[in-house]
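A protein chain is absent from this complex, but the other protein chains hold their places.
Now for chain A:
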Amino acid sequence: MEFAELIKTPRVDNVVLHRPFYPAVEGTLCLTGHHLILSSRQDNTEELWLLHSNIDAIDKRFVGPLGTIIIKCKDFRIIQLDIPGMEECLNIASSIEALSTLDSITLMYPFFYRPMFEVIEDGWHSFLPEQEFELYSSATSEWRLSYVNKEFAVCPSYPPIVIVPKAIDDEALRKVATFRHGGRFPVLSYYHKKNGMVIMRSGQPLTGTNGRRCKEDEKLINATLRAGKRGYIIDTRPLNVAQQARAKGGGFEQEAHYPQWRRIHKSIERYHILQESLIKLVEACNDQTHNMDRWLSRLEASNWLTHIKEILTTACLAAQCLDREGASILIHGTEGTDSTLQVTSLAQIILEPRSRTIRGFEALIEREWLQAGHPFQQRCAQSAYCNSKQKWESPVFLLFLDSVWQILRQFPCSFEFNENLLIMLFEHAYASQFGTFLGNNESERCKLKLQQKTMSLWSWVNQPSELSKFTNPLFEANNLVIWPSVAPQSLQLWEGIFLRWNRSSKYLDEAYEEMVNIIEYNKELQAKVNILRRQLAELETEDGMQESP
């Protein structure tokens, strides 16, 4: 097997593992095709199992015969291994390097992983587009499922099934696709049952410098408006960026050609700007020696929270158009695979109570990220420590999760899930034993036969034993629209992600446990009181019967 060639030294004894806030552990280091394992062979000390694919970068150092490897993970953890013997150390380092940067997707762990749990529900079939559509079709007949992209020929990054206006036939869709970036013609993202308004998303229109038009595109977009209604087009790029895009064949909708629509430009950053922001933020969080001024200035310079604010603001704006202004919206940036999805999915978190439940949130990820063609493979190839700065690497999904966390913090009782679910999704988007986040779109996932060859993340998450970890004990269904505050004073650094490995959370964890205990105790007492009351009532009626005859 190929892995054996890559593993130069499969086993080294007397390796010492250093992790912050844990005592050093001495043990045997083993390399397998997909894991780095350190086992102390003692009872009650946990073993370290690290997926090679979770390794973002490694550094090595030598002091005499003692080698040190510092492993920096995609989940921002940093661990240190002291390895006796220079040769062993070099071998281990180069093996890790090779194994953590495998080229072929089919060599990735999900293709080898065999679940140790019984699959009750196959996650690959948990969120079928047809089922999702049924939720809408009961409320409206203005939309239909289209199979025009069945062979991925019209739009390679779209799923085979999309929701489009009923009045528009597949032929028109094919024409619209030629007018939109990446063939991403406008499709339905969300239907607001309260007033029938919708969120659509697409790629940018390919107007170019000479102001190209597409009658079918105009017709499609107008078909979604009711008579006399106006709509908003939210372009996630600032106006000048959208204007510059025309030189490259892209562009934006001219209001003259879409008279019922008003265009709003926002500025959500993309690509390397976000990646650099993440790198700066993680660097700042990892340096504990900063004085206060340095810390605050580095936190500010990272711009991470500025990006969060921008994304949340745009999502609030979208939600406001729908819910307050009673207007439908179309959202796009350039490709419509990044900032567009951040906005459409967050708007749904704000508007739609279902998307705040565990299942609803999973469905949202499936619909608005996986099916919608967010290129996970490219975006999450590397994380904050990697030196190879590729243009397509970008923490777009992490920013989305962070934004959800911000809303969750402001509405701690309105979500069925807790922070752990968000952290888990972040981890699995970057390194996983499951196939869910492999590939860049449905077309690639089909070719890889992920459904047949790998396990879905949802199959694992949705087991009752796992679900309990992700359940928010404070959840109380809230059917209202939830409007977060986007003021800088209301936004916070997501400590659960960025300070996770840099501080001991012992006291916070204990306090959380105590909180759960109080809630559990409350439930228990309520149940007990109810039982006792019933008992008493029975006794009273019995007494009554004894006395009455």
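Note that a residue touches a chain if its C-beta (ideal position, glycine included) is under 8 Å from a C-beta of that chain, and two chains touch if they have at least 3 such contacts; residues count from 1.
Just so it is clear, contacts and distances are computed from a predicted model.
Look at the chain that isn't drawn here: its UniProt entry, checked against "Myotubularin-related protein 6 isoform X2", "Elongator complex protein 4", "AP-3 complex subunit delta" or "Auxin-responsive protein", names it "Myotubularin-related protein 6 isoform X2".
When you scan A:Q80, A:T101 or A:T313 for touch with the missing chain, the hit is A:T313.
The chain not shown here touches chain A at positions 238-239, 262-266, 285, 288, 290-297, 299-300, 303, 305-306, 308-309, 313, 316-317, 319-320, 324, 409-414, 474, 476, 480, 482-493, 499, 502-504, 507-508, 510-511, 514-515, 518-519, 521-522, 525-526, 528-530, 532-543, 545-546, 549.
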